[in-house]
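Here the complex is missing one protein chain, while the rest keep their positions.
A and B label the chains in the order they appear, each numbered from 1.
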Amino acid sequence: MSSVFVGSVGLALLLVLLLMRIPVAFAMFAVGFIGIWILNGLQAATGLLSSETFALASNSELIVVPLFILMGNVASATGMSRKLYDAAYATIGQVRGGLASATVIGCGGFAALSGSSVASALTMGRTALAEMDRFAYSPRLSTGVVAAGGTLGILIPPSTGFVIYAILTEQSIGRLFMAGILPGILLLTAFLLTIALLCTLKPELGPRGPKTNAREKGRAFLGAVPILAIVVITIGGIYSGMFSPTEAAGVGAALVILIGAVTRTLTLRVFWDAARSSIVTTASVMLILIAAHMINPFVALSHLPAEVSRLLVALDFGPFGTLVVILAIYLVLGCFLEGLAMLVLTLPIFMPVVLQLGIDPIWFGVLVVLTLEMGLISPPVGINVFIVKSVARNVELLDIFRGVLPFWLAMLLTLALLVAVPSLSLWLPSMM
Amino acid sequence: MMLGRVHWLADRLIGLSAIVGTLGLLFVVAVIVFDVVGRNFGAPLYGSQDLITMTMVIIVFGGMSLCDRDGGHIVVDIFENTFSPRLNRVIDVVAALLGAVIFVLIAWTVWQSAQLSVLLNLATNLLRLPTARFQYALCIFSLITALGMLLRAVSLMLGHKAAGAA
Partner (left out) sequence: NELKYANWASPMHTIVAAQVDPLAKALDEGTGGETTLRSYNGGELGAGPADQFVRVLQGTADMGWGVHGYTSSQFPKSLVLELPGALPLDQPGYAALWRAFPDELAQEYPRTEVIALWASEPNILMMRDKEVHSPADLKGLKMRVAGSISAEAMEALGATPVQIPMTQVYNGLQTGLIDGVISGASVLSDFKLNEVVGSITSGPNFGRLTFYTVMSQGAYDGLSDEARAALDTLKGEEISRMTEEAWVATADEALEAARQADGITVLDLEGDEAQAFNDALASVTDAYVAEVGGEAALAAIRGE
C-alpha cells in the first residue's frame, strides 16, 4: 500500500466523517492519528498526539484566541459594541448593506493589526453578528462578511503569512509587505462591491435604515467614543512599539473591562459569565487547531503534496500554465489543510520551478498567500467558517458556506486580476 | 441510583475545571497588563512568557469539558435534516464515544510525555515552572472531558435526549 494511497483514502474518509456530523475536531484527530499509525507506527502517532496537543495548548502566540474572545464578549455584554453599531448605523445605515460594508472594513482592519484572520473572525463574529441581526440583516450576509472579512488581513502588514513565506523562500519581508498593500485594497474593494451587488439583487439581505439628522448622528457617535478610544489606543500601541500585536489582545481586553467597570455597565456577574463563556469558545476553537496539526504530519508523511505537485509540474504547461496549475493545487489543498502548514509542505517543491520559469517570487508570494486565505473559507475544512459557526450557533453551517460563496468568488476574481496584471503587486515594491 | 451519582460528580468536576480555566484567563490578562506597563517603565514582569504559556494550557483544557457539555464542538450539520432521527441518534452516540476515546488517548499520551519531562527535567526557561505539572493538569482536564462524553453516550443509549447536544 503506497503512502500516497493511504493519504488519499485518509482525506476521503475525513470528508465522509465530516458529512456524517462527526465533530470536526474528532474527525481530524481520528484520521490523523490512524493515518500516522499506518504510515509511521503507533509510537509516532501517540508521540505526535501528545506533543502537538501540549505544544499548541502552550503556544504563546495563540493566547490571542482567548483574549480576543474575552474582549469581544465583554464589549457586547457592556453594550459597547451595540453603541459602535448604533454609530455605524446612524452614519451609513441608509445605504443598503451599509453595516455589512462597515463590518468588512472592521474585520480587515482587525485582521491586519492582529495578523490573524482567525482572531478577527472570533472577535468580530462575537460582536458583529448579533448587531447586524438587530438591524434585520440576514445571517447569511452577516456570517459571510465576518468569515471573509478576516482574510483581508493577510495582505496588509504585519502579516504572519508573508513572514513565513519570506523565511521559507529567502525573500525580503519588507518588499512582500509593500507588495500586499495594493492587492489588499483591491480585495477590500471587491468585497464592498460584492456586498453592494448582493444587496441590490436582494434588498432584504441588508435593508436600508431610516434617515438620520446631524444631531442623531452626533449622539450616536458620542456613545461610541469609549470603544473607538480603545481601538485607537490599541492601534497606536502596536505601531508605536508599546506592545506587540499579541499583547494588544490582553491590553484591549483589560481596557474593555476597565471601561465597563468604570461606567458600571459591567457587573461582577456579567463579567464572570463573559469570561466563562470565553473559555468555552476557546476550547472549541483550539481543539480544531490542535486536530488540524494531526492532519498536517499525516499528509506530510503520505508524501501526497510532493507527489501530486511533482506530477503536475512534470507535465510542463509553460510559465503561465504552471503558475495556474500551482495555484489550483493550493486551492484544492486549501480545502483540507491549514494555510501555513501548506506553505511548508509545498514551497520546497514549487519554489525551484517558479524561479526556473522566471516567475517573480514576490508576485508569487502575493498570489500564494491570497490563495491560502481562500482555503480558510472553502469547504469542507474552512477554519474561519467553523469559527464563525462557533460564535453563531443558531446559524446552520451550510448557510454560512452559502453566505461565504460570493466573497470566495470575489477573491477568485481578485486572484485572476492579480495573475493577469503582475504590476498590481510589483509596482509598490519596485519604488523601494 | 449509581448513574445519578456519577452524573452529579461529573457536573461538579466540569464546573470546577471551568472555574479554574476562567481564573486562568483573568490571570493572563493581568500578567500582560503588568508586563506591558512595567516594560514601558523599564521594569517588565520577569518570566511573563513562562506564565502566559503555561496558564494557557489551563485555559484551553479547563474549558474543554464545559464546551463539550454545552454542545460547543463544531459539526458540519448540512445533512442533519436529511438523516432519520434514528441515524442522528446513532451518530450522536458514535461521536460521543469517539470523543471519549480521543480524550482518554490524549490523557494517556500526555501522561507519558509528562514522565519524559520529569526524566529530562523540563521546565520553563526563566521561572523554572516544571512542564510535567501542566501536562498532568491537561491529563486531568481531558479525563473529566472524556467522562462527560461517556455519560452522554450512555444517556443517549438509554434513550434520554442529551442536554444541549449539538
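The criterion applied here is as follows: contacts are C-beta pairs under 8 Å (C-beta built on N, C-alpha and C of every residue); 3 or more make two chains touch, one makes a residue touch a chain.
The model shown is predicted, which means the values in this text are computed figures rather than measured ones.
Trainee: For the chain that was dropped from the view, give me its touching partners among the shown chains.
Mentor: Counting the whole assembly, the omitted chain is in touch with A, B.
Trainee: I'm checking contacts with the chain that's been left out. Which of A:V31, A:L48 or A:A148 qualifies?
Mentor: From the options A:V31, A:L48 or A:A148, the contact with the absent chain belongs to A:L48.
Trainee: Of A:G174, A:G218 or A:G321, which sits in contact with the chain we cannot see?
Mentor: A:G174
Trainee: Using the definition of touch stated at the top, determine which of A:N296, A:S309, A:T371 or A:N384 touches the missing chain.
Mentor: A:N296
Trainee: Considering the whole complex, not just the chains shown, which residues of chain A touch the missing one?
Mentor: Within chain A, the residues touching the omitted chain are 40-41, 43-44, 46-48, 50-52, 55, 60-61, 158, 160, 163-164, 166-170, 172-174, 238-246, 293, 296-297, 300-301, 344-345, 348.
Trainee: Residues of chain B in contact with the chain that isn't shown?
Mentor: For chain B, the residues touching the absent chain are 39, 42-44, 48-49, 112-113, 116-117, 119-126, 128.
Following the convention adopted for this analysis, only the chains that are shown with their structure count from here on.
Trainee: Can you give the whole-Å distance between the Cα centres of chain A and chain B?
Mentor: That pair's centroid distance is 24 Å.
Trainee: Can you name the residues of chain A that touch chain B in the complex?
Mentor: Where chain A meets chain B, its residues are 18-26, 29-30, 33, 46-47, 49-51, 53-54, 57-60, 62-63, 66-67, 70, 242-243, 247, 249-251, 253-254, 257, 272, 275-276, 278-284, 286-288, 380, 386, 389-390, 393, 396-398.
Trainee: Which of the residues in chain B end up touching chain A in this complex?
Mentor: So the residues of chain B in touch with chain A come to 18, 21-22, 24-26, 28-33, 35-36, 40, 49, 52-54, 56-57, 59-64, 66-67, 70-80, 83, 88, 91, 94-95, 98-99, 102, 105-106, 108-110, 112-113, 134-135, 138, 166.
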